[in-house]
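What follows is part of the complex, with its chains left where they were.
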């Protein structure tokens, strides 16, 4: 079977134990994560051959990061050792009315300062049929947007399917800059993934009848967003996740997949959250798996939403669930009876 | 006051901390548990004189297991030191739509390979008035079903009340084998305990109008099951626990006690779960205590359900609550105001 | 800007990790807390200059206690080193139907045995404009009620505003003794803080149409309590917190501020609880901050209730939230979306 | 086989993890310990039937304390539930040039305030042949010295052997008070245990040619101390532990047993210390076991010193080693080769 390539930054994630705040912490749980790395781990969990492309420093922290990917079956042969630092992000888990908080310390990271020559896309894509990246990658600036464009061109030329999660991060770039850069990259994208706000933030594409604050958006509104994205950039599929945040403890979660003029919606899950960071990435990873496996459109969105529902019950970013577990939920489970 | 004897396997329980999955764990919380051991601990908590009969290896892990029982006041004078291994089970705590998972590694354990001669029932029952075991015990196979039969016969002969929790485990034996073996043992049982599925799994006894998947069963259905059990095997009392699993985080829980043609139902509790493993055992332990103490039928079921409701808020299998705490809940508490 | 002085006992708080019971614990989390110390930390968090007045033993545990206050910006220059022991309290976190439990071991503490001469109120109040204490302080007995009276007199003489949280603790004194002592102190109190039961316990002041057990009290009832307190003792403001305990996991929480014949109510929050100990203190601290900052009456009660809502999501007693976080919630937030 | 009774205080021991200081700790390891409780655990480890007599409060911390004794096989049937607090001591583990530090918070404990009527010595000693206590017990003052005298008288009358570890604690009483009280109790003591300084501190009995600071004492000096103790009080056996503290990390350890005019010395061990608190108690427990088992004099001191050498490698106070492990070391082991 052919291979998936994902490309982006991976960071050290530090979070206090449980619900402690950062100012209370005298120890941090350490894990490694990043949008595209998270997708790679999801794909490996479901049995796909997948390699993650990035750059990390040569020292022990960089090695620990590489090890975390190997541990869960992700290929690391294209990870460059260069630069001086692994980006870091701190996570403080919210509860009830207190939001989770993320502090980024990723500037000047090995990845964000990596060079065009660090990546030989012909070699990287040699055995691949799918290329995935997210909007966070070009948002890192420096030479990365251009590297991203290189990668997309090479992918297209070599016949890979390209997927992109818009993943707008206002701390990394402005809406204007995002719109400009992403508009140059989107024409290469076959499968576009977004949450309920990304299309508006990056491209000013808005659904009618939407009220994000209240967490409600008419179904028709999402279809409208998908059609506009497909219309403007030629994407073949557009997938949108829909989150209603009741509180930091309880969220509702569902999604839509639009393809060829047809939209399918998953059922909605009410989730007691263990850790929601990485929720969107787990959706993307499951979606790619389901499409590659040839599931039908409804099954694809059901699989992707069930997988990402389960992610909210898993500590840290990686969605460590099996295909069987996702299927069990997608097919109507979720009552949480003990498996023994 | 006279003594209770419980008989069965006790294992090392290993679970990752919090909601971590096994593949994420670099440490396990270690405790010791087993259906009949859990019942013994409940009985000791409420002030009963109780001894647990089993077999464990002579090494340090076996000793740690014995110590865990002594710590909570259970007599260990009849625990045999024999064989090579203490059975193990791994627990992964579920949340929301993700189920808890139990992996058993109990084959070839000291207990399951113990011999008839390891247990001298006349001595064991000398000061006892009650004997409790569960369907897990004969399910372990080997010589255990016969030892179980020996014990039941001796108990009857010596005038003890015998209680049994059906506790069907499909990984340990088939429905056919269970039905065959248990049918030979049930005639000795005075008090039969079961959950909403056991009677069907083991004896094919079904209530009418039941839909276990939806978590609903008409009250009349449970009465019908109890009456069939009593009718077929001569049990004097039948107690049934009723669990509605909303999710791995929230369950609804109540119970019924049938005796002499009369059925009493407890109120239903909606529970935010801390750890539900051992929930059924805590029901059994509290039920035996309440019956031995001479409570009236309604008080017995109220006590047993309140006790097992509280178990769901306690980490690990043992139900470490006091009689006063159970009474406070059974008598209408549960608002969770701070006790100070 | 002028300074706030709070006066009372600070203790070592020991609690098992997570939901473990004390009998299961082989380690305790250690922090330092007390009603008036908690208020001081809240005030420091919001940028107030505040010093805490107390007495602790000269040894390392006393020093660790002082350090915990310095860590969060509270002045400790008036803390006396005297006596032999730091009071202790054990907390066991409840869940669902199981209540949290607090065990006090505070008798004979350095503070409770401190002497009149340990505190030079003229010096302490030199730069201050506000003095806060709670009903726990005189409840400790010995010379403390008289010291408390001294402090109130000095505060009044030096022109400070005096606030008091009634904070009745039945384990520390009887209703009769409380009523007697507090009646002598209340005339010095400008701002009175109470929960839904304190006024009845201490002064026999009851609202009509109240049913505390059911957690419901008519709004008019609270206004009636406030007016009686103001009428009897001359308080200018009376603030009351209203807790409905659904379970140990879920509480509803709101509050009222009465001033000059006018009562304002906050909105009600439904809270998934992380740790509710210190909830009332966090209300007091936020209330004092809001009043000192000159917010209008409605804004004051909104701020105080939002702050104390957030406290329920913070581990341990200190309410480690910022003014910005409180404002965000008071102004309509609370959906718990990730901040990044 | 007959039973041993030990009598004294048991406390909650709190220590930071590893080498952390108290001011650095945000959690404490919790265990339960006390001179005579430690001896009881040693005796239970070696297979003796032993009960510990004391008083603890009725709350959960008191229960956890009782459970710690049951866990290791000590009888707790004579432990009184009374009073309000369990004494506490804080331990900070030293290393190299930094000493370990112990802070006591034991005043007003349930035990120290217990009454004569709490203990019915006739019942307690009914099945016993040995009574052990230490100098810490009468040092607690209040009614305890008299209770101690009662116990000694009853023990003698009922034919028990009485052993006492002098265990002088300067923070509990003065040398003068100790000398006075202990002089009244020593005539009941058959087996006297002491360290290299106790006899001097309590009775002014000094060896010639001693230099405690340098950790050296001539062998003849110890014999002289033993003979003086035996001569003055009529003890039949005197055992002395000899510690040379090279640093907080390395100690040298040996001991002497004098009996009937004859002195036997053990070999000396150089120990890398894990936790030395409880070292003396482990010597006493092993000594009593060895004497009761009828070992010859040299074997007794070899066993006691080997056992207490091993204690220094065990975390917390209880000496959790088996008779076989002690014998292996006493008979020439100690090279620390892996046992597998």
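As written, the chain order gives the labels A, B, C and D, with residue 1 at the start of each chain.
Methods note: contacts are C-beta pairs under 8 Å (C-beta built on N, C-alpha and C of every residue); 3 or more make two chains touch, one makes a residue touch a chain.
Keep in mind that what you see is a predicted model, and the values were worked out from it rather than measured.
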Overall copies of the shared sequence [whole complex; 4 in view]: 6
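One rule holds for everything that comes next: only the chains that are shown with their structure count from here on.
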Most distant chain from subunit A by Cα centroid: D
Interface copy of A-B among B-D, C-D or B-C, judged by whether over half of the contact pairs recur: B-C
CA centroid of subunit A to CA centroid of subunit D, Å: 62
Mean-CA-position distance for subunit D and subunit B (Å): 42
Centroid distance [mean C-alpha coordinates] between subunit C and subunit A, Å: 44
Of all residues in subunit D, the ones touching two or more other chains: 26, 67
Footprint of subunit B on subunit A - complex, ascending: 18, 72, 269, 271-274, 306, 309-310, 312-316, 320-321, 325, 329, 333-340
Of subunit B, residues touching subunit A in the complex: 18-21, 23-24, 94-104, 169, 171, 215, 245-251, 276-277
Sites on subunit D touched by subunit B in the complex: 67-68, 70-73
